[in-house]
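In this view, the complex is presented without one of its protein chains, the others remaining in place.
Coming up: chain A.
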């Protein structure tokens, strides 16, 4: 914890702002139900009410409080993005490390497999898979992860290849060090910052990807994420001819943009810190 605070202190003003924003959204996602006066799944006022003292962000066509929906959506977006990032980083770094460490035929097979996944067009395949598996948070996480690990695998492999060329690895191997020893002592400390950065970047991307899937109607209709709120709003006939878009469309959109921007700003901050570009 102390380390993180020192980290934030040393960050640039923009980085600090991004971090504050992210913390706010995380708090929102955790304590969402306590922060909103109204339930997120029951109508609590008239339909399509403009923002007022009562309903801070107004209501949707069913009269459900939008602030409550955004709070709840934050949680779902967070769960999905973190889930995707964890899974993708897990798979990606595992394949990258094995491939870079072992080299030879194992490296060849794993990397060709990775290439194959990269070649697949992402969105169409995601739509197909999304439709095929059916909409649920779990399935969305799996589908999104399937396409996010490839970059991570390649980056970790590249880093590992440079580490493996170092003489100290050769010497440690000469002394008969096991993979476990070499990984824990020599590799982990160098590979971890990269994985953290990948994690953050994947989180940002997963939020957008989930939103776009939901926006296309492939999300889980029972778990109302920000993308789904947006999807519902856009589905409303002639939304742009009415003033409703000012709160109904704008609020989930702004929430998404703020989250993604803050995450990518933190990512950039880390990139500068570790002095590498991805």
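Basically, a residue touches a chain if its C-beta (ideal position, glycine included) is under 8 Å from a C-beta of that chain, and two chains touch if they have at least 3 such contacts; residues count from 1.
Criterion: contacts and distances are computed from a predicted model.
Chosen from "Peptide/nickel transport system ATP-binding protein", "Stage 0 sporulation protein A homolog", "histidine kinase" or "Monovalent cation/H+ antiporter subunit D", the protein name that UniProt gives for the omitted chain reads "Peptide/nickel transport system ATP-binding protein". The residue from A:166, A:222 or A:242 that touches the chain not shown here is A:166.
Across A:161, A:177, A:196 or A:216, the single residue that touches the chain missing here is A:177.
For chain A, the residues touching the chain absent from view are 166-168, 170-177, 181, 185-186, 189-190.
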